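Data block below; observations after.
One protein chain omitted, others in place.
Moving on to chain A:
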Amino acid sequence: MIKTDVLVIGAGPAGSTAAKHAALGGADVILVDKKSEIGAPKRCAEGVSMGGLESLGIKPNPQWITRKIEGVRLVSPNGTSVWLTSDTVELPEAGYILERKVFDKHMAMDAARAGSRIMIKTLARSLQQEDDGYIVNLETMGEEFQIKANIIIAADGPESRVARWAGLNTATKPKDMESAAQFEMVGVEMEDNHCIEFYFGGVAPGGYAWIFPKGDDIANVGLGVLSTKTSKSAYEHLLEFVEDCPATKNAQPVELNIGGDPVGGMPKKLVTDGLMVVGDAAGQVNPLTGGGIISGMTGGMLAGKVAAKAIEDDDTSKERLREYEKLCHESIGKEISKYLKVKDYMLSLSDEELDSIAEAFKDVEFEKISTTELVKKLVKVSPRALLKLGKLF
């Protein structure tokens, strides 16, 4: 049996960051991932803010950045566009479109360089609790084996099972699980291929559609829907969207990505004895935008640091690990709670209301582009938003 201080299950950005910081803190760390290639297939639109990367101490690298973003276009159901571009609005932080297949591997490599041992194509099948940690049953290439770990960090994504094995209630309700489908397309004819585009309303019930440029005529074109708001699958909505959208009607897909995005916020409990849950598995996603790379990595960083200290202190009890829960709720949780309220408000709007808000937005002068600034302006242009969200920001 292999023994380790910390076992991280799932090598997405959150898991790799957790492994890196646990190893930097002096713990013995093993990072396992069920896939044969870390980062593939990608399961997101690949957008990230430069400020977010900076906060994690990660320098932008041209190897995993495909495009620098210089603005945003918001499109309402009737086609009304609100352009927020760098020539009219101050960009508080640059945005990037990543190449997740490269980025995720680089993050895992960072974890390895910090001292973690990486095991690919390794699936966690079950676990048993011991007095001083867990014995995890795993499988690699048809072979079963066990790892004994004092601390487990569950980073097994939206399909998370590991935390639930340990008794944490992390299952996502369908009303909180955004079902997403995306094409990477070539031949995309965007009006400005340095701006990201968002389409709201009936094109994506309960969510939105996006076009994120990765090159002159290459883009991630996708959408997320709530299955409680539509009888069609995300893929069916996507086919309709790309056929109807002027930018994509002549484009062709070279890749199809699908997956879930938990947008219901973080569960109250993120730890139990000897176990912490991070990233999508912990609902560390902005409920309004569905973006979760930076928040998941932030959760990973906090979990990794707390794990290393807990190993050093020889105390892996849930009381000790609650430091992670506290830090998470302070650093990510407050924002998530605010955006949950904004999401609920946005879900209550009809296509007509979205159109009227877009009309009002057209004449608004912005100082900055950020989700928070957009919501602040929304409160000013929509009386209903003022009523519902007035004191949030």
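As a working rule, a contact is a pair of C-beta atoms (placed from the backbone, for glycine too) under 8 Å apart; a residue touches a chain by one contact, two chains touch by 3 or more; residues count from 1.
Convention: contacts and distances are computed from a predicted model.
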Worksheet item: What protein name does the UniProt record of the undisplayed chain give, "Fla cluster protein flaF", "Ferredoxin", "Type I-D CRISPR-associated protein Cas7/Csc2" or "Acetyl-CoA acetyltransferase"?
Response: "Ferredoxin"
Item to complete: Based on the whole complex, identify which of A:K68, A:K121 or A:K334 touches the chain you can't see.
Response: A:K121
Worksheet entry | Among A:R164, A:K269 or A:K341, the residue in touch with the chain that has been omitted | A:R164
Worksheet item: Touching the left-out chain: which of A:S233, A:S337, A:S356 or A:T371?
Response: A:S233
Item to complete: From the listed residues A:M177, A:I196 or A:I211, report the one that touches the chain absent from this view.
Response: A:M177
Worksheet entry | Sites on chain A contacted by the missing partner chain, in the whole complex | 34-36, 41, 43, 121, 123, 125, 157-161, 164-165, 171-174, 177, 179-181, 227-228, 233-236, 256, 258-260, 262
